[in-house]
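All protein chains of the complex are present and in place, except for one that has been dropped.
First chain written, first letter: the chains are A, B and C, and each begins at residue 1.
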Amino acid sequence: MADLEVPKELREEAKGHDMYLHPIDKNTYELFFGPQHMATENFSVILKMDGNRIEKAIVNPGFLHRGFEKLAEGRPYFTNIALLLRICVPESDVPENIYSMAVDEIVGWEVPDRAQWIRTTVLEMARMSAWMFWILGFGNEIGLYTAGQWAAAYRERFMRLFEELTGGRVYHIYTVPGGVRRDIPGDKWLRQLRDTVEYLKGKLKDFDEILFDNYITIERTEGVGVMDKKFALRHAVTGPNLRAVGVPYDVRKDDPYYFYPELDFEVPVLKEGDSLARVLVRRYEMEQDLYILEQLLDMGPPSGPYMVQDPRLKALPRFKPPKGDAYAHVESTKGDFGAYVVSDGTHKPYRVHVRGPSQSHGVTVLEELLKGARLADVPVILKTLDNCPPDIDR
Amino acid sequence: MNFDVRLVLEVIGMLLYATFMGFIFMGIERKAMARIQRRVGPPIYQPIIDTLKLLGKKESISHGFIYDFGPIFALGASITALLFLPLANFQLFSSNADLIVVAYLLEVPMLGIMLGAMSSGNPYSALGVQRGLLTMVAMQLPYGLAIIAIVQHFGTFKLGEIVALQQVHGWSILVPALLLAMIVFDIVFQAMIGLEPFDIITAPAEISMGPMLEYGGKQAAILFTQHAVQLFAETAFFAILFLGGASNLLELLIKQIAVLFIAIFVASIYPRFTIDQAAKFFWKWPTIIGIIAVLLTV
Amino acid sequence: MDMNEKPKVEEKVENTEETKPELPETKEGRLVKEILGEAPYAEGNVRRERRVEFKVPPERIREFLETAQKKFEMLIQITVVDWLKEGEFEVIYQLWSVSESVHAAVRTRIPREDPRLPTVMDIWPVAETYEREGHEFFGVMYEGNPRLGPFILEPREYEKHPFRKDFNMLGYVKGIYGEDFDRYDESKTNYVI
Partner (left out) sequence: MSEKKNDDFISYELQEFKLFEPLFRWARKKSLWIVAFCTGCGGIEMPPLATARYDFERFGIMPNPAPRMGDLFLITGYVTPKTLKRIIITYELMQDPKYIMIHGSCPINGGVYWDSYNVVKQFDKYLPVDVAIAGCMPRAEAVMDGIMEIMRKIEDGTADSWKRYRENYEYYRKNQDELFGEGWREKEARRWLAWI
């Protein structure tokens, strides 16, 4: 607060390097953690170590930067869907949805019920498959490969359903402004989805036994990377990480969209704020997500069109929304995922700004939590924060 | 000192057999883990192919003499340990206290790897070495207690005699005190062959293979061979101490595989400890059980 | 049936708000009124349910955000929009109130030639990342943030501040990676994306 001036020499020094560190004295050493490292995947943390303890951590992202927001300014509205979904790879429906929601709001479209139902279902399926992927990651980091392998195999069931619904395994390009790209294939697909939900409900017990109730998992995560409530709010921590410090903030409840107001689900909250709490919140959310999917299936897809009826949609590449801007956000497994879209009345967006939850989790929060941690805690903290490097880089 | 042709042939034959079976054990380990993970898994002879491939690398980076010497030192120690073991009716070398010799020769290979890894200059390797040495220190106490329990019960340091006594009085694990010692030894065994929850030394997600990080090509092939021999020797040591030894190689093999499977099952349901937790763990339960075992044998 | 009605209610609220200049008697309206009472220099209005916005002159943005922080606990994002024709950067501080469930966009405009703003790192430490990003891509100087510099980009791209509207991306790409990746349509007149 005292000096508002940027130290000039620091800025000059920063220009030559991708990162800078103070010179290392006798007792400490620098450890480059990533990007060629199993735990980080295209993300790098420079650790200044004192023995086995971390004195200082400096995050060095940018290995995945493609300039999405700039590219989106050069492509028509509907083409952007195929681009922006690549921001969040394990949960690619989330960027599709936030962008579509924002454009819907700018245009003033009211998305038909059927499309809303499908979008909700797709989002929940994406959440569930992302949870499975998270178990894989977390299991691998703490050395429990069995749970991860099982989870990745269960994820394939969702991949198959996605493939049947959208035609793509990983990138679906399915949710578009005004609705969804195509209708549900039929009742058989719904039956398959129900089977998968039932199947996973049983399998969650297996995960409880092998992963969540495991003595060593609890040893490894308890008391590691503790946050308190004030810290979390000041650092814009969202999603399960925020719920693990006792703040019941969930976009699905607090800023409801689609079918969520109709659904009955709980927001699990724990108070401890350590890695174990973050793991357990995720565990309870898996249960809630399966419950939500079940309710959606009980409700059944409402009849009606799956796309907004608008004559402007006939010439998609030249589709022009009115001037305006909108912010839309959804709850992803990683946290609050938002997009801010500005339209200047032409057929390309003037500015698209995506807010990935890892922008806060992966930089300032990580740097703070790593201070004083052991080296073996780095992967645990990384994974329990559920850091997703493409969110930071975009 | 006259040259004994038969001994030399037996040594060579036993080495070939041990190396081959060690590789197959490694294959069984990978295959069984894959089956637990609901996969098909690699063929059972996959480690042999891997070692061949590493031998066939056209380039071998060296970080100096010690770096090359480390793996060879480790392999030598493993082979020596193997030769002291009474495998079925072959005991190639023998001494009055071969139990102690084998028990500590089985730990020397880790020192060899540490020696080589340390000279590679990679900080991750150095961290792995640090962790490895700490694990060794930590597991020394329960390991020693388990062996003391055995020695006190049988009243001899000779492996051959221990086997013979077990043949007469039944397996050691039938004795309650030695059953406890066996539990302690099994926990230590998990750390000795580097499986979860004690694969702290390699820990791919933390220090990405640790000491092995800089090894590649022929040195890595030697390390693989060493691991195979070590695995064979350790499982055999376990079978000899607690499962009554064996009168022929087939019986030994069955017992070794049984030991191996226990290790695999434990490894596939437990995550990895951190190094300080591992040390604390070793000095807590295994040590307490070990002391009880020793007291019971007095 | 119920789900059909809900969005329509929202729409009506939105329409009425746009026509009326005064603040509606909702929780959003009360929130805006409260904040404007403490910060009379700002303009505020309610866009729709759970969305409010403020316009603040750049020299008092810090003061305003300090006031707003009492109600809006989280700084979700700092968006910079480059309005090339006006010669201005619009900096939007997007705040979220956890207690009230309201999103606020605090807008301010600064000149494009010398974009300077005070940092809000001490109010929300997470602003450090957002500011580094805004500095890197647009060249906005956040005075007081010690870590401005190449963050995501490498120094070469960092110098150019690539998200500015006057950054000729295609020309830059051709200069670096060569010309042979152009994507024309069959008549070689238009780019095909």
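Quick note on the criterion: a contact is a pair of C-beta atoms (placed from the backbone, for glycine too) under 8 Å apart; a residue touches a chain by one contact, two chains touch by 3 or more.
The shown structure was predicted, so the numbers you read here are calculated from the model rather than taken from an experiment.
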Touched by the hidden chain, restricted to displayed chains: A, B, C
Touching residue (missing chain; options A:Met159, A:Val226, A:Val269 or A:Met299): A:Met159
Identified contact with the non-displayed chain, of B:Ala220, B:Leu243 or B:Val294: B:Ala220
Residue ranges of chain B at the interface with the undisplayed chain: 30, 34, 37-43, 46, 49-50, 52-61, 68-69, 72-73, 75-76, 79, 121-124, 204, 208-209, 212-220, 222
Missing-chain contacts mapped onto chain A: 16-18, 30-32, 35-38, 41-42, 62-67, 70-71, 74, 82-83, 86, 89-90, 133, 136, 148-150, 152-153, 155-156, 159, 168-171, 390
Touching residues (missing chain, whole complex) on chain C: 153-154, 156-157, 160, 162, 169-170, 172-173, 176-178, 181, 183
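Convention: only the chains that are shown with their structure count from here on.
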Averaged-CA centre spacing for the pair chain C and chain A, given as whole angstrom: 21
For chain A paired with chain B, centre-to-centre distance based on mean C-alpha positions, whole Å: 43
Residues of chain A whose C-beta touches two or more other chains: none
Where chain C touches two or more other chains, by residue: none
Residues of chain A that touch chain C when the two form their complex: 1, 3-7, 10-11, 14-18, 61-62, 65, 67, 69-70, 74-76, 79, 108, 110, 113, 116, 233-236, 238, 247, 249, 254-255, 259, 261-262, 302, 327, 329, 336, 338, 340, 342, 350-351, 353, 355, 359-360, 363-365, 368, 392-393
Of all residues in chain B, those that touch chain A in their complex: 33, 36-39, 123-124, 127, 130, 196-197, 199-200, 203-208, 268-277
Contacting residues of chain A [partner chain B, same complex]: 29, 31, 37-39, 52, 139-146, 149-150, 153, 210, 214, 216-217, 219-220, 374-379
